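Of the protein chains in this complex, all but one are displayed in their positions.
Chain lettering (A, B and C) follows the sequence in which the chains are written, and residue indices restart at 1 in each chain.
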Amino acid sequence: MIELGRNRYGKAQIHVVRVARDPGGHRVRDAIVAIALEGDFAAAHTDGDNTLVVATDTMKNTAFAFARDHLDGSIEAYGRALAEHFLEFEQVDRATVNVREHRWQPIAVGGRPARDAFVRGGAGTRIATVAATRSATTVEAGIEDLVAMKTTRSAFKGFPRDRYTTLAETDDRLMATKITAIWRYGSPDLDFDSTFEAVRRTLLEVFADHDSPSVQTSIWIMARAILEGHEALDEVRMVLPNLHHWLVDLAPFGMTNDGEVYISTTEPHGLIEATVRRSEGA
Amino acid sequence: MIELGRNRYGKAQIHVVRVARDPGGHRVRDAIVAIALEGDFAAAHTDGDNTLVVATDTMKNTAFAFARDHLDGSIEAYGRALAEHFLEFEQVDRATVNVREHRWQPIAVGGRPARDAFVRGGAGTRIATVAATRSATTVEAGIEDLVAMKTTRSAFKGFPRDRYTTLAETDDRLMATKITAIWRYGSPDLDFDSTFEAVRRTLLEVFADHDSPSVQTSIWIMARAILEGHEALDEVRMVLPNLHHWLVDLAPFGMTNDGEVYISTTEPHGLIEATVRRSEGA
Amino acid sequence: MIELGRNRYGKAQIHVVRVARDPGGHRVRDAIVAIALEGDFAAAHTDGDNTLVVATDTMKNTAFAFARDHLDGSIEAYGRALAEHFLEFEQVDRATVNVREHRWQPIAVGGRPARDAFVRGGAGTRIATVAATRSATTVEAGIEDLVAMKTTRSAFKGFPRDRYTTLAETDDRLMATKITAIWRYGSPDLDFDSTFEAVRRTLLEVFADHDSPSVQTSIWIMARAILEGHEALDEVRMVLPNLHHWLVDLAPFGMTNDGEVYISTTEPHGLIEATVRRSEGA
Partner (left out) sequence: MIELGRNRYGKAQIHVVRVARDPGGHRVRDAIVAIALEGDFAAAHTDGDNTLVVATDTMKNTAFAFARDHLDGSIEAYGRALAEHFLEFEQVDRATVNVREHRWQPIAVGGRPARDAFVRGGAGTRIATVAATRSATTVEAGIEDLVAMKTTRSAFKGFPRDRYTTLAETDDRLMATKITAIWRYGSPDLDFDSTFEAVRRTLLEVFADHDSPSVQTSIWIMARAILEGHEALDEVRMVLPNLHHWLVDLAPFGMTNDGEVYISTTEPHGLIEATVRRSEGA
């Protein structure tokens, strides 16, 4: 016997731009939205019965319609409004809305922010994922593609050596990474914007300040500091590639290289992932 | 109290090329390998203790060393050899090896395959993931990025309409997708190459042959046919984006358009996922 | 004094799909089109005068409208029809249309091509660029992203050595590249499809057959063979990155490596470009 297992469907890469046209200065919100539904969709698969299948085109329309009234605040609030809307369909058990936000900043003109002109930029992409069921709404938030580097205070030594080990131990290496950090909030009702900014600041400050004996320990130190500093968070998951920068051997050219010249590489790379959380007994 | 949750680490994007230099004709194997380990790595995080941390550089070296003796057969066999090797470290509970293979085909010269020259190509990328623990080795295999299209025999109608629904019902649309299909084998000892080819053929033939009332139903029909036709598989997971091709309205230019001219789009796209499996009672 | 120099404008990434629905079997043409115009557009720049500015949206519409009647044959013929159409605007001196084609092949079902289902694939992307002025129409065609490899019969030695040279000479290396080859036809009236196929075959056969003392010489040998074999072409321009595959040193692991295991890299890469042409005196 063959049966349907877990399934979900939705619309991805809905790219919404929302402009708030305040006389004192416009604001731009730029969100790439993905919506996914789970629920009573077995007949859609096994019987070709679309009676309960909310069209993904409808999801797209809804994302644009909701942007008008719900996307002037946090992406978490917008995501929550969308997710809870889709629960109004009886056949939906879980609605998940993921939002990736590009930041647009007013151009400085004569030292003052322009009223109606912007550049896109900034380090890293803010993301949020809201998952709503009839019993709970959970909010995850975080940052992706935050490229960061420590030019010293990073080591890696004391690791085991086997037949295939050639890496030298080092007390002082350059560590570069592209941080993904996703955290889960304990409540769906928070000041998401200020919390995000505060967590991001902790993340970067601890990245800058700590001595790293390994990427693994760096994750622990950063994630623990985030949880200790921000009660609203229950859990932090981090994914840190190790984007190796190898010291170039300049000796053949009669030159020294005391931590000055590196070749930056992306392939292959280390990839370190861990979740750090409050203990359930806490 | 704050504690370490799930964690793993490894090396990704190890790009191995293995040439078998048979006098009658060379063969090229091209594998992008990712290795991840789980196990007794808590102290590496919380104490900066690298005593048990197999260096990811060592993983990379091992991938190249094992390519010499194990990468002339299937990528599943190579992945298994690597995964089981890393279990020899006592601190490792689970070793996961993912391999993505590029196909190189001999260039035809005067109608015969060249002995030592190749082009890379083909539709879709073959992948395999081997996960080994001390109690079991599981093998998943599949295909990614297989772009396919049905120019007719695809419909979507009978779906619910709400305030945000504008999509028209259709009896006949163009359906384009980029298929990801991953299946789990019941055994780690199989003729993986011939099984892959047979499953791929079933997948494509059923894609071509069936009438599609929705992408959801297409997944069910294809996955069920694969499981019915191939006993070695326990489960198939499919992810099908709906890469919308919209019929262009040529009426403003005084022209008809009876399913002839489409605009191909990638954003936004539908995204349909489901797992189909043998019932546990079966 | 400040003045306007060279300028042009147009629409890019127009993704047209054209389906020919013959009862015996559908055919799919998939073209990504870019259109650029040059001409009397100074006032558009310096005076904000749009009187002569054909909207790029109109160009897009025209590409779709022309697909209906002109995209069942070669992409060169389609590009030419479009380019010559835009010359009908008096203000246009030169219209350039670039087309990149994805190949869709019928899925084999029971050994026979499906009537209405296709996969996208193949090695390399066919391209064509048609530039029309009131005095001439020139057609360039070619192929991009054709990834190819010679596993032997490639050498590189006898090069000069200076203070910064560390590369060893080699009699036998693996050569991998991603071929771009663009050629110019002597006439805008040709059987473009069969000529393309014939030139592509020559390119690949010579790539496979020749002994390469350098990428530079490989370009010369391939381009000369193409010009000698195909009178319709006046000139061939080739761009060949050298995608280095370095033999992995397995000696630390107690293993030999006689041309068996390589690390495939993309960065940094060599980049060799040359044009080969019929002499003007010929």
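Some notes on this structure:
Operating definition for what follows: contacts are C-beta pairs under 8 Å (C-beta built on N, C-alpha and C of every residue); 3 or more make two chains touch, one makes a residue touch a chain.
Everything quoted here is computed from the prediction, not taken from an experiment.
Among A:12, A:35, A:53 or A:67, the one in contact with the hidden chain is A:67.
Although one chain is hidden here, its contacts on chain B can still be listed: residues 163-164, 166, 252-254, 265-267.
By the touch rule set out above, chain C reaches the unshown chain at residues 1-15, 34, 36, 41, 44-58, 60-62, 65, 89, 156-160, 162, 164-167, 213-217, 219-220, 224, 227-228, 235, 237, 241-242, 266-279, 281-282. Residues of chain A in touch with the missing chain: 15-21, 26, 28, 30, 61, 64-65, 67-68, 104-105, 107-110, 114, 116-124, 146-153, 174, 204-205, 207-209, 245, 248, 250, 252-253, 255, 257-265.
As a working rule, only the chains that are shown with their structure count from here on.
Averaging Cα coordinates per chain places chain A and chain B 24 Å apart. Computed centre separation for the pair chain A/chain C is 38 angstrom, with centres defined by C-alpha atoms. Contacts with at least two other chains are made by residues 164, 166, 266-267 of chain A.
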